[in-house]
Structures are given as C-alpha cells and as structure tokens.
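Missing here: one protein chain of the complex. Every other protein chain is in place.
Now for subunit A:
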Amino acid sequence: MSDAKPVLEIRNLRGGYGEVDILNGIDLVLREKEILTVAGTNGAGKSTLAKAIVGLLPRVTGEIRVDGQDILAVPTYRRMAHGIGYVPQVSNVFAALSITENLQVVAGVPDRKRRIEEMFALFPLLGERRRARAGSLSGGERQQLAFARALMSRPTLMVLDEPTAALAPAKVAEAFALIARLPSLGVSTLIVEQRARQSLAISDWGSILDGGKVALEGAADVLLADPRAAALYLGQAG
C-alpha cells in the first residue's frame, strides 16, 4: 500500500435491497489521488457496493469513512457535501434538460457559472453543444456530461458505476483515458467495472469481489498478472 492519505475506508460492509445480504463484509481502502478498480462477475456485488457508498442502498451496516468521517448514517443528498461525486450506470443524464441545465442542477456549487465554464473547458464537446438536450447526445457524450456533472461540486472522491457499460466499443478507450485524468484533477476514484483488464490497466489498486466479499486485492499491475484474479472475473470483457 502507498503512504497516501486514505480518502475512503470501508470496514465490514454488509447489506442489500431485501432480506438477503448482497454485500457480505467488504473491507477496502482508497487513497488520495489513486484509482481503485472493483471487479468481479455479475452478481458479485460491485454495483451494490457503489450504491452503498453513495447512500442508495436501503439496508446497510458496517463503516464507510470518507476523509475519516463515518458517513453511513448520512442521507444520500448530504453525502455530496462530504466530497463524493457519483456517475450512475444507467440514465446517467437528465434527458429532458439541456447540457447546461444538467450542470446547473448540482447543489451548493459556489460561483456556479464559472464552474460550468471550467467544465466546458475540460469537456470542449459539451461546451460546443451547451444548449443541446441531453437526451439527444450519443452514449459517449452522455458519459462526458455525467462526468462533468459529478465534477461540478469539486469532489475529492468519485464513484463510477460501470462507466463504460453503455458505450460503443470505440468509445471505451476514450472513457478510460478520461478516468485516468481524474487523479491529476485531485480526485480519488473508485470504479466498478466489467471491463476489468482495461480498468486495472489505468488503476493503482484493484479489489476483486466474489459473493459479496473481497476475494482478492492488491496493486493493479500485480492483479493483472495474477491468474487467480483473471479466473475470478473471467468471462467478462477485457
């Protein structure tokens, strides 16, 4: 493990939607300006973990610490104030609103107009089409907008739920290149991803889930070379 300060610490996280636990005692740490890939087969609990961090899982126990503060009991809409940005897997933009309006929805952004222009500088394509309805954008453009919207609040931690799931294959590398830039923006990133190999390739660390638990974890390059890790997410793209 690096010496960087932990941004996200998860201890013995359990929970699910109904009575059955999907998360069965997850422990993991994400450090400052690092990227952590959470991989695993379908049903391993990856997206459920992302939802738990953001506060969208109805039943959850354990500890989720962001910058040392336990946020488990904090409602979803207050977690953004703890520096969490979230890019959901599906319906990740507000289709009826324009690109600019999508960015204006974000709460508590000081000097909002300037921040929106900063986002347009970061994502020039969005700036060019700022009045376009988000529903008219391509998958890749929607993904950029979802990223820009999550970055509006200057998060220190980004949670990305399968960010390449809805993308055309040609756009996947572009999305990973974008994610790889996040540490330079001061953002620590947790990616839940089916394309485990490509995601690990841009990550510092990896955690492979199996049955709602961390089955294997370590440095991303080590996991990439580990046949046990490949076996755990085998059958998936990447």
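Here is the rule we go by: a residue touches a chain if its C-beta (ideal position, glycine included) is under 8 Å from a C-beta of that chain, and two chains touch if they have at least 3 such contacts; residues count from 1.
Methods note: contacts and distances are computed from a predicted model.
Engineer: Given that one chain of this complex has been left out, which of "TFIIB-type zinc ribbon-containing protein", "Sodium symporter small subunit domain-containing protein", "Amino acid/amide ABC transporter membrane protein 2 (HAAT family)" or "assimilatory sulfite reductase (NADPH)" is its protein name according to UniProt?
Structural biologist: Options "TFIIB-type zinc ribbon-containing protein", "Sodium symporter small subunit domain-containing protein", "Amino acid/amide ABC transporter membrane protein 2 (HAAT family)" or "assimilatory sulfite reductase (NADPH)" considered; the missing chain's recorded name is "Amino acid/amide ABC transporter membrane protein 2 (HAAT family)".
Engineer: Check each of A:G55, A:G140, A:P163 or A:G206 against the chain that is not shown and name the one that touches it.
Structural biologist: That would be A:G55, which touches the missing chain.
Engineer: Can you tell me which of A:N92, A:T164, A:S188 or A:S207 touches the chain that was removed from the display?
Structural biologist: For the chain that is not drawn, the touching residue is A:N92.
Engineer: For the chain that's not shown, point to the residue among A:V105, A:A168 or A:A225 touching it.
Structural biologist: Touches the omitted chain: A:V105.
Engineer: I need the residue numbers on subunit A that touch the omitted chain, in ascending order.
Structural biologist: Considering the whole complex, subunit A reaches the absent chain at 54-56, 75-81, 84-86, 88, 91-97, 101-102, 104-108, 133, 135, 149-150, 152-153.
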